[in-house]
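A short write-up of the structure that comes next.
Of the protein chains in this complex, all but one are displayed in their positions.
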Amino acid sequence: MDLKKTFDQALWVFHLNTGSCNGCDIEIVAALTPRYDVERFGIKLVGSPRHADVLLMTGPVTRAMAPRVKRVYNQTPDPKVVLVIGNCGTTTGVFYESYNILGPIDHFLKQIDPDVKIVYVPGCPPRPEAIIDAVAKAWLVLEELRGDNK
Amino acid sequence: MADTTYTFPIGPVHPALKEPTMFKFVMDGEVVVDVDVQPGINHRGIEFIGMRRNVLQTLHLAERICGICSIVHQYAFTLATERAAQVFEVPERAQYIRIIMAELERLHSHLLWAGVAAHELGFDTLLHLSWKIREDVQDVLEIISGNRVNYAMYYPGGVRRDIPPEKIPRIKKVLDHYKENFQMLADTFLGDPVIKHRTVGVGTLSKKDAIATSTVGPTTRASGVMKDVRFDQPYDAYADIDIKPVIPSNYGFEDAGDVYANIVVRLIEVAQSIEIIEYALDNMPSGPYRAEMNVNKVLMMLRKADGEGFGIHEAPRGEMCHYVRLKENQDNLDAWKVRASTYNNILAWQKKLIGQQIADVSIVAASIDPCIGCMDRVAVVDSRTGKEKIMTDVDFHRLSVEKTKRLRK
Partner (left out) sequence: MKVMNGDEFASYIKDRFGNNVLSMRVDKFKNGVKKSEFHSVWLRVDRSVFKDVMRAITEIHDEAHIAVASGSDLGEEIEIIYHLNLFWGERNRQLTVNLGVRCPKDDPHLPTISDLIPGALITEREKQEFLGITIDGIPDPRRLFLAENTPEGFYPWRKDEDQQEKLKKLYRDVHEEGV
């Protein structure tokens, strides 16, 4: 399925840091500021998961964050897509053998929702272009979930 | 407390620039009477991991302690390793490349902070302006290293890659661009009456407290303390440059230690960094950029080394230290301790926040430029009712924006 010329509605994203080093997070912010400016596509960072269509998650899951990852996921309304940004979130990356890192993000999401839709964005950190591209891909998944392939 | 009353864990538009720290405030009405800082949500056990890997692997791990001040950790770690091993003679050219990268990092970090500070005040135009300007230094970093974040430049015995002469004009072009724009940025930050209202006398830290709690970096310099590792104990090519710590009173401002003084220090340091980079580019000696090019040989040298070293680097947020101990015939580090700048500034937070209004909390907390992660949220206890309420960064930001709007009227 191809991306349509226009989005049906604005895409709201919520950003959750599960123990990241900030590298991916500043690239997300960089994507919002004038050089990349995703707000012109209607992609907007919101302050609550309850308002979001897409969850941006960065970083390996630390011991303190593990229950909170699940909680935020449950708070987000369906249909939803999770964007795992960066190597640490996909595989725990360089932090793999720590006592305080419990695993990659999908490990926890699959425990509560086996059908979770995840778009992975590898990179340390991924460039803002890659993040924008991944949000567009998430949009395709969302359209499929909504079942409105006009 | 927070465990049972958890609402949701993250800030709104700029979650990335918050320490993963929880504050517990005791409030009397709108005023903070006590505060307790509880970090650790972002704790990844990095020293523990480092003690299970060899030095060159840990080099990459050190870089990923923090994405905003990435090479800063790599720099301090490299210094500590070299001082522990005492087998590397760092070439002069490498010493210059090292400080050029460190100052470019400072440029991007201070501009980033300026944007966040503006955002915390509800001045989002200025946020976008600062970040637009910041993208130029990101380009330079990418031209030199190939990556926008995590540049992987430092290496025991030198740097990983050279800055060839053909790249220098491009770097200078960006520096000139900054010099043109600097005055505009300074006028906006220091001259705007609303910013002045929101920051002068807010979140003060006295000189005495700053010294007693061993605060570091712009936080301590804003209170008038002459602490700057580049000046106190010049290392690498900083030894050739006459750097003076930026103290507000030297530039006609007051050493009040408030948020305004923090803005002053960071803005003037941007100008100072541009000067240092220009000097270093013009005076960079020729020659090799690494003492030993063969990776396996470097690993063997480190394996044979036995000793301990302590590396200090003046990061954008202040003094940054790494302690490294190497043992003979052992690949992994025998001991490693990382001390980020914010670690020493936690106690200053307490001093700065007590007596503040709740609407000022976010800008005061941001004034020390906290950097590790992004999980902050705050429990507010009303001392009269004893009721506990979790406030998120969204709420604080809303309060802060409302206060700015009131002042504008």
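Labels A and B are assigned to the chains in the order they are written; within every chain, residues are numbered from 1.
The rule is simple: contacts are C-beta pairs under 8 Å (C-beta built on N, C-alpha and C of every residue); 3 or more make two chains touch, one makes a residue touch a chain.
Because the structure is a prediction, the values reported are computed rather than measured.
**Q** Please identify which residue in A:29, A:102, A:118 or A:134 touches the non-displayed chain.
**A** A:102
**Q** Write down which of B:215, B:273 or B:362 is the residue touching the left-out chain.
**A** Selected residue, touching the omitted chain: B:215.
**Q** Out of B:35, B:97 or B:237, which is the one that touches the chain we can't see?
**A** B:237
**Q** Of B:182, B:253 or B:343, which residue touches the hidden chain?
**A** B:343
**Q** For chain B, enumerate the residues touching the unshown chain of the complex.
**A** Considering the whole complex, chain B reaches the absent chain at 3, 38-41, 43, 45, 47-48, 51, 83, 92, 95, 211-215, 226-227, 229, 231-240, 242, 285, 308, 310, 312, 319, 321, 323, 325, 334-335, 337, 339, 343-344, 346-347.
**Q** If the missing chain were put back, which residues of chain A would it touch?
**A** Residue positions of chain A that touch the missing chain: 62-64, 66-67, 99-100, 102-103, 108, 111.
In this text, only the chains that are shown with their structure count from here on.
**Q** Between chain A and chain B, what is the separation of their C-alpha centroids in Å?
**A** 26
**Q** Going by the contact rule set out above, which residues of chain B touch chain A in the complex?
**A** Spelled out, the residues of chain B in touch with chain A are 6, 8-17, 20, 40-46, 48-49, 52, 60-61, 64-68, 70, 112, 115, 127-128, 131-132, 135, 138, 148-150, 371-375, 392-394, 397.
**Q** Which residues of chain A touch chain B in their complex?
**A** Per the stated touch rule, the residues are 14-17, 19-30, 32-35, 45-49, 59-60, 62-65, 68, 71-72, 75, 88, 93-95, 97-101, 124-125, 127.
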